[in-house]
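Excluded from the complex is one protein chain; the other protein chains are retained at their positions.
Here is chain A:
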Amino acid sequence: MSSNSNTKLIALVVDDNKIMRNIEVKLLTKLGVEACEVYNGKEAVDLLRDENEFDLILMDLNMPVMNGLEATRLLREMGVTTRIIGLSSQASEYVREVFMEAGVDDFVEKPLSHTKLASILTKYFKN
């Protein structure tokens, strides 16, 4: 993990939808988190293969090239311990389960809101 109590948290937004990426990045910025964005799971894996400077990853489920489940599994296999939050507009118990099995720390239904994101940050990064 890159941050300590004196530095800003850094998050990676992984989503193929530019509208959602824009909103998620803005929400993170508003909450004092620095944010980077990539278009799909493969881009996230490639990025984290070189260097992991992230404290949090917001991982979408359905994406082209590599979806969120595959990307999460690969990241965990690579030894990445960063908090990963699975996101999907399909809020079924099944989706939550497959996401958790893939290795995410938590699952949140889309669209992400200020309240939902704030509670994630409080839950995992109390300081």
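Please note the rule applied: a residue touches a chain if its C-beta (ideal position, glycine included) is under 8 Å from a C-beta of that chain, and two chains touch if they have at least 3 such contacts; residues count from 1.
Operating definition for what follows: contacts and distances are computed from a predicted model.
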Which of "Cytosolic Fe-S cluster assembly factor NUBP1 homolog", "RBR-type E3 ubiquitin transferase", "AAA+ ATPase domain-containing protein" or "Histidine-containing phosphotransfer protein" matches, in UniProt, the chain that is not displayed: "Histidine-containing phosphotransfer protein"
Candidate in contact with the missing chain, chosen from A:T7, A:S89 or A:S119: A:S89
Omitted-chain contact residue, chosen from A:L27, A:L58, A:A71 or A:V98: A:L27
Hidden partner chain, residues of chain A it touches: 17-20, 22-23, 26-27, 30, 62, 89, 110-111, 113-114
